[in-house]
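These notes are about the structure you will find just below.
The complex appears here minus one protein chain, its other protein chains still in place.
When the chains are written out, they are named A, B and C in that same order, and each has its own residue count from 1.
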Amino acid sequence: MTGTIPLAVEMRGVIKRFGAATANAGVDLQVARGTIHGIVGENGAGKSTAMNLLFGKYRSDAGEVLLDGNVRRWRSPAEAIAAGIGMVHQHFLLGGPHTALENIILGAEPRRHGFIDTARARADLELLAQAHHLPVPWDTPVDQLPVGIQQRVEILKALYRQARVLILDEPTAVLTPSEADHLLAGLREFVKSGRTVLLVTHKLREVLSWTDQLTVFRAGRTVATLRTKETTAEAVAEKMIGRKVDLKVRWPPGTPTTECLLEVRHLTTAHPGKGLQDISISARAGEIVGIAGVEGNGQSELVRTILSPAEQDLRGGEISWLGTSALRLNSAQVRGLGVASIPEDRISKGLLTEATVQENFILGHQRRSEYSSFGVLKRLAINAAALRVLEDNDVRPADVSVPARVLSGGNQQKLIFGRELHGQPRFIVACQPTRGVDLGAAQFIHEQLVRCRDRGAGVLLVSSELEEILALSDRILVMYGGRIVAEYGRQEATEAELGLRMGGV
Amino acid sequence: LDRGGKDDKSFNSSAFEGANRAKEKLGITLKFVEAADDNAYEGILRSFARRDFDLMIGVGFAQKEAVQKVAVQFPDKHFAIVDSEVQAPNVRSLMFEEHEGAYLVGAIAAMASKSRIIGFVGGMDIPLIRRFAMGYEAGARKIDPGAKVILNFVGITGEAWNNAPKAKELALSQYTGGAEVVFAAAGASNFGVFDAAEERKKLAIGVDSNQNWTKPGFILTSMLKRVDEAVYATILEAQSGKFQGGIRSFGLANQGIGYAVDKYNEKLLTPEIRARVEELKSDILAGKIVVPDFYKTR
Amino acid sequence: MILDELGASTLRVSTPLVFAALGGLYSERAGVVNIALEGMMLVGAFAAAAGTYFAHDPWVGAAAGMASGMSLAAIYALFVISLRANQVVAGTAINILALGLTPLLCKALFEVTSSTPSIPLSDRFHSAPVVAAWILVLVSWIVVQRTPAGLWLRFAGENPDALDSAGVRVNFVRWVAVLISGGLAGLGGASLSLFLSSSFSRNMTAGRGFIALAALIFGKWRPVPAAVACLLFGCFEATQIRLQGITFPGGGSFPVQFVQILPYFLTILVLAGFVGQSRPPRALGLPFRRE
Partner (left out) sequence: MSGKSVQGLLSALFGVLVGLILGLLVVWGAGENPLTVLRILARGAFGSRYDLGMTLFYSTPLIFTGLSVAVVFRAGMFNIGAEGQLTVGTIAAAMAGILLPFLPMPIAPLVAWVCASLAGAAWGAIPGWLRARRGSHEVINTIMLNFVAAGLCSYFALYPLRNLQSQNPETRGIASQFKLAPFPLFEGAPVGWALPLALLMALFVWFLLWRTVIGFEWRAVGLNEVAARAAGIDVARARVGAFAFAGALAGMVGVAEVLGNSGRFRVGFSPEYGFMGIAVALLGRNHPAGVVAAALLLGALHKGAAELDLETDRVTRDLSLVFQGLIILCVSAEGWWFQNRRRKATAGSQKSTGVVPASNSP
């Protein structure tokens, strides 16, 4: 494609399967040396898989990978690292209780008399950190570091190994816009010396303003490689999704009643300096309250706390659900009041992946009298209800007897939605409801939330996707550092304004 | 012939020796089997009975019920059981008066110990071992009413018979506590006691078969329980067609129980001690001394 | 005097525990649960006794114990690392195997199933194992905290994916760790048959491998605290031995059974009371495989 500039990395017809799933169905990628190359695509399009193949973490089922024009076939990351590839993983690969320093030097330890030469490591790292504006407290265990700093640790890890080709898989997901810009500006410096960056990201803004070229993934394939200067956000989005899209759907506003379903006042939790600080929220029937914020600013803790106050370490404040004081209620009792929740991580918090779809459907409803009497499950009733829910929510396949693990991510999410909305809850707490879900399913899920609101339920929507927040919310709260730092009405907020607030400005 | 229970180099090996002697001298066919658990005895005895074995000897009290049952089913076969009483015409019960022997070694221990403290290490706290302990204590008190007897047990499960390290620690602690002689009745754990004696240059007493040779110079004597004799005699009678059922008791009187004197401990057992023990022995035989029996206590 | 003696006894009794707990440490820090310590100790005890019997040298015996512990560990590693078997289940199987195999071998070599011939005092260890155990504790501490291999070990148990991405082969690290674990457990067994007694007898470990595991958990998977926990359990045991037969002023005495269960009971209390928060290595028990 770019005949003149030598290619640093090339992938030809690469295929990768996980059991029955095909993650990469034919990836062709050409990355010119000395450039920042963007990789975009919807969730699950196969970006991370392709990058991991490049890094030797996975082994491809077909196709080949070239580095500097030579076919290479790594058997392990060790070989890829030796060849000069560094990777920052989408999901941090950090050893929690170990220090930042230990995490960075792992596998490339400077040695003296067989021991780790900590002094030299520290000196080298200081230089590196200064050069790239990435200061890190070396001796702090990484699980005590904020995610932004953890991200720096990950980047330093790659830099420390003197990578010539640096793969960054969504490095900015947990950074504020300004932190992200800082990082990306640093990458421009990095490539000036002839090194190469592959930048995987969801954020079109970043791709468009910082990369030289970009490749679009869709459904496990590369569908286009574009010069960044010659394209637009709409064009890229169209390639990603495969049809024309309106990037800005706005649902009609709700008509809140005066009935206050959730009332949180001055809520403060433990973890000094980290927990929730003096949070006040109220949510009425018939409205969607959006909570925006970069991950790691306490949203998960907030949700945990309001859903099971009795199991948390509260330091003060008041929570009331549907007019009932809830400070002493556990999750079962909160649910009993008619509060449903969509967990942020469906596999680990929402599903019994090895159990059947039917059993996943009944989870949480098992004690209701429609589904059991005298402690014995009513199989026929459950079966019928589960089938109905699968059909109503367009879960495919609509088979109640397969294990939940065989459903795709979007269908798993729809199953959880069907289950949680079953029985007409008065209030829904939805966390990152469309994470990892394709656009069609996402729209369906949004529609469901709006429908719940319109029938008079309350909705608390927690999301780090600004578009989602803006599209759905009747009211928007911004969280930063465990506090609510701003509140907007439906028409008052703009993406730029929210972005600033989420960054703590 | 059947051999079951714990293989402990004292009690069972004694039985095995007796049987082996019979095999060599009398040319019988011998087969011994260890059972995996208490419920297996019956099956094994039955298998034996069904084949051409004429005499089945159950070694150990745990086989009582098995022998009882199988003997009824095979009235024309001969059975013997060691350490337990079974009432049947074709069963001979070989009973030992362990308490008498224990009494004698208790007396020996008390005489050999200048500190007036002696020890006892039993395998598990079970009636048979209590019987040893009681006789031992009584014998010591006979010599020295003020003697102190330290009584310890190795464990609470079957492992106790094989836990020599623990037995050794127990014995060490007894020696530290002033004991100069420790009587070990703990199966394979006995060796832990002997090791302790060797290390501390103190004395120990073995049990069942003659264990004097295992640590010459440190084993004062062994309380003998001549299972080998009993077994041999039973086999002999069975072979010569003179087998009779009923209880056959082995005690001091018929040399079924005793204490060992051999080249390994001649020097340890002074003539005075030997004389005094023989005196006690004849008193017991004469009924002048009644040795307390744990089996008969409430 | 009594206290002195109690201290010495504690040191002695805890020695096999220290070896085994260190063994457990290597394996568990690398992410492999090691219920099989008990079995590895048992074969170690047997091989050490047999080796010393034939070679008349306890060091040869100790080497044999170590080697046999490692052989069993290799079987274990093959199943749980390479074949990704469930670690608790496979560990239990290894224990059963050791329980059956040792008497069979004993019978093959010595014609009896229950115990090996006794080893004379001159061929036994006197204090070497105690010293060796504590040296190994310090060595392990330094290795784990200060060397590259130690860092790999910790990451293999904490976040194997991170280790893999750093270019170190996780399963190789785990294999080595489990082999070391087996070697140390074997040494623990050797100290049982060559130091604490003079022969091997059937099932002579009597649950010590599990106690070592408990000490490891109590010591939060760190060498020095784990070894100190072994001392504590050794102290329970030594105290128990001395409590037996102690009579109350009134004349009655505590039933021996109650005294004998004391160490186990205390272990439960200690674990429930103090270690509620101890966090195992995050990847403990999870097999690793790269796609």
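Throughout what follows, a contact is a pair of C-beta atoms (placed from the backbone, for glycine too) under 8 Å apart; a residue touches a chain by one contact, two chains touch by 3 or more.
All figures in this text were calculated on a predicted structure; none of them were measured in a lab.
Novice: I'd like to know which visible chains would be in contact with the absent chain if the whole complex were considered.
Specialist: Looking at the complete complex, the unshown chain comes into contact with A, B, C.
Novice: Considering the complete complex, identify which of A:Glu10, A:Glu42 or A:Glu154 is in touch with the unshown chain.
Specialist: The one listed residue touching the chain not shown is A:Glu42.
Novice: One chain isn't shown here. Among C:Gly65, C:Pro103 or C:Pro129, which residue touches it?
Specialist: C:Pro103
Novice: In the complete assembly, which of A:Leu66, A:Ala224 or A:Leu363 touches the absent chain?
Specialist: In the complete complex, the chain left out is touched by residue A:Leu363.
Novice: Which one touches the absent chain: A:Gly316, A:Gly440 or A:Gly489?
Specialist: Only one listed residue reaches the unshown chain, and that is A:Gly440.
Novice: Extract the touching residues of subunit B with respect to the undisplayed chain.
Specialist: 31, 33-40, 43-44, 46-48, 61-62, 64-65, 69, 73, 83-84, 124-128, 131, 156-158, 295, 298
Novice: Tell me where the left-out chain touches subunit A, residue by residue.
Specialist: Touch set of subunit A with respect to the missing chain: 17-23, 25, 42, 44-46, 61, 218-220, 242-243, 307-308, 330-336, 341, 343, 348-356, 359, 362-364, 366-367, 372, 375-377, 379, 396, 401, 408-411, 438, 440-441.
Novice: Touching the missing chain, which residues of subunit C?
Specialist: Subunit C touches the chain not shown through residues 35, 75, 79, 83-86, 88-90, 92-101, 103-104, 107-108, 113, 207, 210, 213-214, 217, 255, 257-258, 260-261, 264-265, 267-268, 271-273, 275-277.
Definition applied: only the chains that are shown with their structure count from here on.
Novice: Kindly work out which chain lies most centrally, taking the average of its C-alpha atoms as its position.
Specialist: Chain closest to the assembly's C-alpha mean: C.
Novice: Tell me, please, which chain's centre (mean of its C-alpha atoms) is farthest from the centre of subunit C?
Specialist: A
Novice: Per the centroid of Cα atoms for each chain, what is the distance between subunit A and subunit C, given in Å?
Specialist: A distance of 44 Å separates the two centres.
Novice: Using mean CA coordinates as chain centres, what's the gap between subunit A and subunit B in Å?
Specialist: Chain centres of subunit A and subunit B, defined by C-alpha means, are spaced 74 Å apart.
Novice: Need the CA-centroid distance for the pair subunit B / subunit C, whole Å please.
Specialist: The answer is 35 Å.
Novice: Which subunit B residues reach two or more other chains?
Specialist: Touching at least two other chains: none.
Novice: Taking the complex as given, what residues does subunit C use to touch subunit B?
Specialist: 1-2, 5, 9, 12-13, 16, 112-115, 118, 121, 192, 196-199, 201-204, 206-207, 237-238, 241-242, 244-245, 256-257, 260-261
Novice: List the residues on subunit C that touch subunit A in their complex, please.
Specialist: 142, 146-148, 151-152, 154-155, 158-159, 161-169, 279, 282, 290-291
Novice: Using the touch definition from the top, list the residues of subunit A that touch subunit C in their complex.
Specialist: 16, 18, 55, 57-59, 76-82, 87, 89, 93-98, 102-103, 105-109, 111, 114-116, 157
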